[in-house]
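Got a structure for you, written out below as structure tokens; questions coming shortly.
Each chain you see keeps its place in the complex, though not every chain is here.
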């Protein structure tokens, strides 16, 4: 009998359920005796032993369902060594519950923060397998994360919708796209939506270059411009600030987000009307797209096999179109950023897209 | 030879192109000699005689296309009697261009503001036919406006996306829905998306009632709540203010919109985390839904017939599932609000939805 614990941690995204279904189908198809314990609401469930035994019916029909049937929460890694609100030592509690339930391993689905904790638990001796969940696609060690393509679709839909209005009104429109500190999501949605300007954190922008592009379009007879702005976009001046100074600047900013600051700057310098649209949390929700369903199912299937082969301490990732296993210690604490000199950025520029640089 | 002028005015929405295509197909199918003059960017195009002759090819393939091929602009009715930025008398200019081009009639597609001007032009002796365009569905004299159902779909998509995240994180989520001063869009999207609370301008809310509903759900085991908030939603206290006082209050508000104010109030009173999502202009854009395509085409077809029969001074509307003609003077300046005692509101309450009243 194998007892497998499972939890989803961090911001939810599409295909979490598809991935868990993949793990469980892969285990059950093996014919071995398996028990699945689902911890509720992320690491919190493991800390408090808030757990539910799951059977095949729990995983039936969830391939297409957004969110996570286990619930999730953000547990900041930097406070992992501090006791929780009940004074409980979090790491000790997690280990204790793992052993108390007689688990053979723990399957963890999450993003960057989640992987730091997963690696710590692995170093503490637990058998851990992780799956790369994030719409940001910023996990080191894998070409792709599930949730990303679904989020690209939603952000692109937003740009598509805005396009007709922008063209009809001859306006400048900013669509703010998620992605945390990296530009993958914005770059892809921007290219898919035919954005004229794309601003990403990895390529700090010069507001005057942004305005030049708008003017150039105007002269050519295109009286509207679509700007896809990553939530983490940063100007050249701000990029020179220390991390601490920039944080302080943001905290004092009168603008709800960087998009509004950019809008105000364009409006001030050109007198043009600029509108901002923020699809926000919509980007993490809804049914996963077919790409993510297949991808997450494949990752889950491989995770199930690793468990059957008792190979632990890995994230199941994707490299050169094959599923691979990546040591957790290689993943934790690293960020996969967009390279400003990568082919896709060059290609975007050849297409006439400005990065404001 | 009939010369027909056409323009789209006000905020753009889905199916404007489908409606214009309907008018033109209906005219061309008649076999009569017809010329179509499209004024660009709304009434501005008529004032400045910024006009383009259109033929069949201009209307080919636009049934499914969002926005308006003519462009649009908002021309505030209250300044219609003031000269424009070039010192031109707007009404005189519009009449002059109408006669100069030898138009037989003017087809105007627009919402409430647009209809005031259209009625004025009709009173000034121009032959005017209008079509009811607005995602708000607030035009008097018609059961339905085109754009509305497409906007319901987009707002519902937003709620659907948010639903999985809200459930996974056990959070309160507000989705702010457009609709200007009426609640049609929010009510329909809220019911379609399974919102637990719906706040509309016509039914002022009590924040404590809103919180009670959240608490009641929590006690029943539903640790998340979805609130659909109309952009024009108003609290009971604010509803007691004079229009002027309320405007002033809004102007001074630290919140970008009423949703953020409601979120802050809930957060303050309950300590719960509340997130706000604003799909915004997305709701006016993208390809019209099949319902709107059929509806706008039907309205356009009937408008074409009215022109052939030389019946002017009407908005082509929809009553009890039939296309009707409504005298422009009956439409102008009126608002079709949601009735707090209507069947649909009662039904929504029977379904357990709270209006915070």
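Chains: A and B, in written order; residue numbering restarts at 1 for each.
Following the convention adopted for this analysis, contacts are C-beta pairs under 8 Å (C-beta built on N, C-alpha and C of every residue); 3 or more make two chains touch, one makes a residue touch a chain.
These figures come from a predicted structure and were not determined experimentally.
Student: Taking the 2 displayed chains as a starting point, can you state how many identical chains form the whole complex?
Tutor: Copy number for the complete assembly, per this file: 4.
One rule holds in what follows: only the chains that are shown with their structure count from here on.
Student: So in the complex, which bits of subunit A are touching subunit B?
Tutor: 8, 11-12, 16, 41, 65-68, 71-73, 154, 157-158, 160-165, 167-170, 173, 256, 275-286
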